[in-house]
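With one protein chain withheld, the remaining protein chains of the complex are depicted in position.
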Amino acid sequence: MAALTKKTALRIYETMIRIRRFEVRAIELFQAGELPGFLHACIGQEAVAAGVCAHLGDADQITSTHRGHGHMVAKGLKYEGMFAELYARSTGYCKGKGGSMHIADQDLGVLGANGIVGGGIPIAAGAALGIQLQGRKDVVVSFFGDGASNEGAFHEGINIAALWRLPVVFVCENNGFAESTPRSNHQTVRDIADRAKAYGIPGVAVDGMDPAAVFEVAGEAITRARKGQGPSLIEARTMRFLGHYVGDPGTAYGHDREVVKWKKRDPIPAFGKFLEKRKWIGPKKEDELRDRIERELDKAIDFARKSPEPGPQDAMTDIYASI
Amino acid sequence: MAALTKKTALRIYETMIRIRRFEVRAIELFQAGELPGFLHACIGQEAVAAGVCAHLGDADQITSTHRGHGHMVAKGLKYEGMFAELYARSTGYCKGKGGSMHIADQDLGVLGANGIVGGGIPIAAGAALGIQLQGRKDVVVSFFGDGASNEGAFHEGINIAALWRLPVVFVCENNGFAESTPRSNHQTVRDIADRAKAYGIPGVAVDGMDPAAVFEVAGEAITRARKGQGPSLIEARTMRFLGHYVGDPGTAYGHDREVVKWKKRDPIPAFGKFLEKRKWIGPKKEDELRDRIERELDKAIDFARKSPEPGPQDAMTDIYASI
Amino acid sequence: MREILYRDAIIEALDEEMRRDESVFLLGEDIAEFGGSYKTTVGLFEKYGKERVRNTPISEQGIVGATLGAALMGMRPVAELMYIDFTGVAMDQIVNQVAKVRYMFGGKAKTALVLRTQGGAGRSSAAQHAQSLEAWFVHVPGLKVVMPSTAHDAKGLLKSAVRDDDPVMFIEHKLLYLEKGPVPEEDYTIPLGVAEVKREGRDITIVATSSMVGKSLAAADELEAEGISCEVVDPRTLFPLDRETILNSVKKTGRCLITHEAVQRCGWGAEIAATLAREAFDYLDAPIERVCGMETPVPFAPKLESHVIPDKDDVIAGVRAVISGL
Partner (left out) sequence: MREILYRDAIIEALDEEMRRDESVFLLGEDIAEFGGSYKTTVGLFEKYGKERVRNTPISEQGIVGATLGAALMGMRPVAELMYIDFTGVAMDQIVNQVAKVRYMFGGKAKTALVLRTQGGAGRSSAAQHAQSLEAWFVHVPGLKVVMPSTAHDAKGLLKSAVRDDDPVMFIEHKLLYLEKGPVPEEDYTIPLGVAEVKREGRDITIVATSSMVGKSLAAADELEAEGISCEVVDPRTLFPLDRETILNSVKKTGRCLITHEAVQRCGWGAEIAATLAREAFDYLDAPIERVCGMETPVPFAPKLESHVIPDKDDVIAGVRAVISGL
C-alpha cells in the first residue's frame, strides 16, 4: 500500500478538525434553539470518515447514515450548504426539505445520509452496480453503524455486492452502541468483521481512532474494488463521545463512563502529535488551520442564517421529475 | 450422541417412505387435475425432514416452507388432513383456506408452511422465545432453503436467536437451487454453514442424503438447544429430484443433469440397504410397510375426495378471533 | 380527576396488564433501561426485569417475527416499533404473516399480540420519521388498527388491545405524548370498535383521528363563535370501525368533514368519505370534504412541514367551505 504522505496526512488531519468543528458549532446552534429537528453528532469518530474518504474523488460515491455530517464533510460537501440545510433554508443541499438526516449531493457523490438504519447499504450496492455497468473505475463506500449490521438490508446488500463483485467497500463504524443499547444487547459476535465470512469477502477490523490505520486498510479495500476484485467489509472500532442524539445524556448502560476511557484516545490530538513529531505541522500552522476553519464556519453559518427560507410554494415541488 | 437404534432407524425409514409416497401420489393427483393451485415436491430431500424430526415430540415446533409436505409428514401430520387440504376441503388442516403452502397445525407443533421465502425464520425464533419464557424444554426447528439464506429475515431471525440463546435449530436444506437459479447465481459462499460465524453459533454441514448423518448432527444441535445452550445452524446438502414446482421441467441451468448424479444417492434405497445389511428389515417387512402406507394413502385420498368443500359461508370466518 | 401525560397513560396500561397477566411481555429497540425513545416504557424494566422488557437488536423483521412466534406459543407480546415509518422493513412479517396466519391456518392460531408504534409529523423529523401510514394496515384484513387521541383513550384502548386475541396495530402520535388529560385512577378499559363523540354539534360532523381530534375541537370552539356548531367524532379504532356512530352523526348534521394527518390520496379518510357518501347519500346537504396531509413526503423545514400537515385553521377553512357549499 501507498504510505501515508505528508500531504495526505495533513489533509486527513484537516478533515478531522473540519468535522469536529462543524459538529461543535452545530451542537451550539442546536442548543441555542437555532436548528429545528434533531442532530446526531459523530464527535469521536472523525478518523473513520477522514481516513476512508481521503481515497475518494468526486466521482466516487458514498451512502451514509443518520450520523452523517462527518462523511459529508470528508467527501467534500461545503459548510455553506450543510449549515443552510440544518437551518432548513432554500440554499441548503436539499433546499431545506431533507435536513440533517438526508443531506445529499449527487454532484459530489453523496447519495444521502439516511434516516433508516441500514437503508443505505443496498443502495450502495446498486450504485456500484451502476458504476460497474458503465465501465467506470469509481467506487462506492457505504458507512453504517454496528447496530445497522443487524438489519436485513445489511445482509442482502452485502450478499449482492459479493456475488457480483461490485466496486463497493462497506465500512462499519462500530461504536459499540445502537442508540442507548450496548452491543451485548444486540448481537453475539464481537467482531463485526467476522460477518464478512458469510459472503466470502475480506473482513478487516481496524482501530477507528487511528486515521493512519484506517487510511491504510481502506486503501487496500478501495484498491481491490477499483481493480474489479469485489467488495470488502471494514470494521472500524470507534466511539462517539456524546449521546445518541444531541440532548441525550448518554448515561444509560454506562456509555458515559466508557467515553471517559475513549476520550484519552481522541483521534485529533493524537494525530496532531504524530504530525508534530514528524514536523509536518507546528503550532503556527495548526493555529492558521484552525483559524481558517473557524472563519469558514462563521461565514457559512452567517450565510445560512441570511438565506431565505422555503415557502409554501416550495412544498409541492421536487416530488416528481414530471407529472 | 445416542447411537441410531433399530427402532429409530426403522422409524426414519418409514418416515422417508411416507414422505416420498405422499409426494408421488400428490403429484399424480395434481397432474390428473384433481388438485388446485400449485405444488412444490420435496422428493429427494426426505432424509433431512426424517432425520431431524425423529428427535421431535408433539410439543416441539417447526416452521416450514413452500416445499413443506415432508416436514409435515415427518412431524406427524396425518395424511387425511393433508390431502383434504390439498383438495381444498373443509376437513383439511386449514379448512381449505391455506393449501399446500400454508399447512399448519398448532396442536402438532407445525407453525406453518410458508409462501414467503425466509418468512418462517423469525417466527421460529419467536416461538423459541415463547418456549424459553414459559420455561418449557421444547425446541423449535426452522427449515428453509439455500435461497432463503439470502433474505434479510434469515439474518435477523438467527441473530436474535443467537443473542437470546433461544432453543431453536436452523436447518438449511441446501439443494443448490432457488427456483431455477443455481447457487452460483445467488451467493458466493459455498458453505451456508459458514454463515453461522456471523452470529457466533455452531454451523455444521451434513450430507443431507444420509438420514443417519442428519439424525446425528440434528441430535447434537437439538440437545444443545434443549439444554439452553442456544441455536445452531445445520446445512444439509441435498437435492430435489424434480423441478421447482410440479410441472417445471427443471431443465434450466442443467438441474436435470445434476439430478441424474444425485439420484444415484437416493436416500430411500440407500438407507433400505443399510437396514437390510443389519437385518433390521427384510423384503417381507418392507412390503408390509409399503402396503400399509399405500393403504393409508388410498384411504386418505378417498377421505379427502369425499370431504365437503367449504362454501361461501366459510369465506369470511377465521379472519379474526372476535370482532 | 387527575391529569397525566399520554405517554404515562401508555406506561400505566402496560404496567397494569403486565401485572395482571404473566404472559404479557414487551420487546423493542431501546425499551429497557432507556425506557423507550419516547419514554413510553420508563420504569417497566426495573419492575419486570430483562426477560419481560427486552431490548432487541435493530431488526424490525426479527422483532415482529419474534412477536408472532411467541404469540403462537400462547404469550401476549407487545412489541414497540419505534416509528411507523420503520414498518417498511417489517411489512412482510406484519402483513403476510401476523395478519394472515389465523385465516391461512383455518382459524387455529393464537395471535394475541400488539404492535405499538407512533407516527405523525410536527417535530421536523423529515420524510422518514413523520409519516402516517394507518391506511396501509386498515387495508389488510386480519389486523385491527387503533389510534388514540387522548391519554384516557390511550390507556383504555391499549389495555383492551393487550387483552384482545387478534393482532392490533396500536398507533400513537409523537406530539400527543406530552399532552395531559384526565385519566381515572381505577382500572378501566375502552372496547375496540367504539367511536366517541368528543363534542356534540348540529351543523356538521368532523371525523378526526389522532392529533387531528384536538385540532378539530379547537376549531369547533372557534367556529362556535361564528354560530357554526360542529360535532367531533373520534373513531378511535379504525378497524373494527364504529360506522354506526359516525353515520348517525352525519345523518343528523347532514354535512361532514374528515381530517387526518396522512396523505389524502388513498388515505383512511377516502374510505370514510366513500362509505358515508353511499350510506348517507340522501342525508348529505353538501359534499364531504377532506382536510388531510398534502400529497408529498413530509419536508424537514418547519414552515414547510406545518404547511403540508393540516392544522386547526385548515379545519376551520374546510368547515366553512362545506357550510357555504364548497
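Each chain gets a letter, A, B and C, in the order it is written, and its residues are counted from 1.
Assume a residue touches a chain if its C-beta (ideal position, glycine included) is under 8 Å from a C-beta of that chain, and two chains touch if they have at least 3 such contacts.
Not measured: the values here are computed from a predicted model.
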Visible contact partners (per top-of-document touch definition) of the missing chain: A, B, C
Among the options A:Arg20, A:His40, A:His102 or A:His244, the absent chain makes contact with A:His102
Of B:Met82, B:Leu133, B:Ala161 or B:Ala178, the residue touching the omitted chain is B:Ala178
By the document's definition of touch, the residue of B:Cys94, B:Leu129, B:Leu242 or B:Ala300 touching the omitted chain is B:Cys94
Considering the complete complex, identify which of C:Thr111, C:Gln128 or C:Thr237 is in touch with the unshown chain. C:Gln128
Just the residue numbers, please: which parts of chain B touch the chain that's not shown? 36-38, 85, 88-89, 94, 96-99, 101-102, 114-119, 147-148, 150-153, 178-181, 185-187, 252-253, 309-312, 314-316, 319
Residues of chain C touching the missing chain are 61, 85-89, 91-96, 99-100, 103-104, 126-128, 133, 135-136, 138-142, 239, 262-263, 265-271, 273-275, 277-279, 281, 286-290, 295-297, 299, 326
Residues of chain A in contact with the chain not shown: 61, 92-98, 102, 104-107, 111-112, 114-116, 119, 121-131, 133-134, 140, 152-153, 155-157, 159-160, 163-164, 317-323
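Rule of thumb we're sticking to: only the chains that are shown with their structure count from here on.
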Central chain (by mean CA position): C
Between chain A and chain B, tell me the centre distance in angstrom, where each centre is the average of that chain's C-alpha atoms. 45
Mind checking the centre-to-centre distance between chain A and chain C? Centres are C-alpha means, answer in whole Å. 36
Take the average of all CA coordinates in chain B, do the same for chain C, and state the distance between these two points in whole angstrom. 40
Residues in chain A with touches to at least two other chains are numbered 150-153, 185-187
Among all residues of chain C, those touching at least two other chains are 56-57, 59-62, 89
